[in-house]
Each structure stands twice: as C-alpha cells, then as structure tokens.
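One structure follows; several queries about it will come next.
Showing just some of the chains, left in place.
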Amino acid sequence: MPHLVILYTAQLDDETDMSAVCRHLADTMLEITDETGKPVFPIGGTRVLAYPAPHYAIADGGAAGIHVGGSGDYGFVYLNLRMGKGRSEAVHQRVGQALIDATKHALRDVFARTHMGVTLQIDVGQEVFDAKHSTLHPLFNNH
Amino acid sequence: MPHLVILYTAQLDDETDMSAVCRHLADTMLEITDETGKPVFPIGGTRVLAYPAPHYAIADGGAAGIHVGGSGDYGFVYLNLRMGKGRSEAVHQRVGQALIDATKHALRDVFARTHMGVTLQIDVGQEVFDAKHSTLHPLFNNH
C-alpha cells in the first residue's frame, strides 16, 4: 500500500548512492510498528522509488552559496509518502519521524559538504478507485 | 484533462516495451464511455507518461523471491490517474476497471516471469488553480 517517492536534484547522484538510501528507507519503514506493536507496513507492499531530476532550479541559483564558499549547486530532496486511509495520527507522526531521522542519517555526509534541503511530506491518499495485482504479496503471506 | 502517470522500477524496461504499454493505456482511455455512451476523455486531452525509477527498494530486497527460485529483483508499477472533478462514481469505477484490466493484459508476460506488483489509483484533482494552453485540442475539435 505505501509508496515512498523521492524526487531529487540529479547532481546528488555524484554525492551518494541513492539506491542504498532507498533500501535504508524501506528497511526503516518495515521496522515501524503501531501502538500495538504490529508492523505498520506489509513487507510485500513496501516500495521506495527515487528519481533524479536532470533539470532543476533551486533558490537564487547559487549566488548566496558561492558567496560563502560553496559550489552554488544546491541540492534538494523531496520525499513523499502516500499511505492508505485509516491510520491513526500517532502512526503518521511515528512514520514521519522515523523517515526524516533515517533520511538525515543517510544523507549526513552530503549535508556536511553541500547546501541542501530535504522535505518529507506524508499524504493520506483520497483515491476514488484503487486496484492492485501482485505476485509479491504471496511470497510474504506464506512466511 | 486526464493525466495518467506511471512510475515503475527501471529493470522492467528490459522486460517490456513501456512506450507500447503507454499507447495501449491511452487507447483504453479513449474507448471508455460514460452512462450515456459519450467518450469520458477528450482525445486531445488524453496523456500517458511513464517514468522508470533508476533507484528503488521493494519489499525485503529479494531474499524471499530468491528463496522460491526468482531473481529477487522485484518489479513494481504504480499508475496514478488524475481526473477532473464532476464525474460520477460509476465513471470512476468504469475507468479504473478498464485501466487495471488493460494493465494486467499488457504486462501478463512480465507477471509470468517476475515477482511484481501493480497498483492503480485514481485521484480527483482538488486543484485551486488550473490553466491550459494547447495547440492539440484544435486538431480534434475540427474532426
């Protein structure tokens, strides 16, 4: 059910291994439990997709960053998690906090050398139609 | 008006022709009629865009799939259709069913050899501003 989609400025591919970041965030999602200790997200339904944007424009375009000795090529990472309806507010906060902590940890070296922003937003989908087809879920329901 | 955006794990580009899948889904959209037999979507306003994600992490990362003899490189396809306001619930269901059927058909061979999930969700846009400019629509209004 959940999809975490990451949109980011493509120069960050030179700074970090975004596939490893995806894996780290998926593992984080799989470890999150609700108030009763049950996992929030089903294994077979946990997906993280990351997209480098080949074209981007951030803030003033670089002048302020160059002025303080940076490259001026600012980074930006936007993480959007879409969850199904019916979770508690407490679960939303728990998931959000775990993901922003994991993101800051995964990108700590990049933050140390790049002027960069990260934004994480969680949406609760208001879809009017929802359909799934999967040969993945059965792998985990058997376990 | 409608935009169908497809986000998918990039290894599927080795498994299928995603441009053909886009065309198949656009044709499906163009054939859908409402309760009165009128096409739901205008020709010039029907668009399908598909994006392979170069970085992704799905489910457990592959262990369960390898355990049952698969590659462990799970696939995922997320289809999101954004429609304008004002359609009936029956139209939403008709569109959704036609698109999930068309997707399962188009990807049946990939499903046969890959552990993979497909999710289709339809959203009704709640935009606070909407503007269009097109040299496409006139091509079809003339017909």
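Just so it is clear, A and B label the chains in written order, and each chain counts residues from 1 on its own.
Here, a contact is a pair of C-beta atoms (placed from the backbone, for glycine too) under 8 Å apart; a residue touches a chain by one contact, two chains touch by 3 or more.
Fair warning: this is a prediction, and the values are worked out from it, not measured in the lab.
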| item | value |
| --- | --- |
| Identical protein chains in the complete assembly, only 2 of which are shown | 3 |
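Simple rule for what comes next: only the chains that are shown with their structure count from here on.
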| item | value |
| --- | --- |
| Approximate Å spacing (C-alpha centroids) for the pair chain A, chain B | 22 |
| Chain A-facing residues of chain B, complex | 7-9, 51, 53-61, 64-65, 68, 74, 76, 78, 89, 92-93, 95-97, 100, 103-104, 111, 114-124, 126 |
| Footprint of chain B on chain A - complex, ascending | 1, 3, 5-6, 18-19, 21-23, 25-27, 30, 43-52, 125-137, 139-140, 143 |
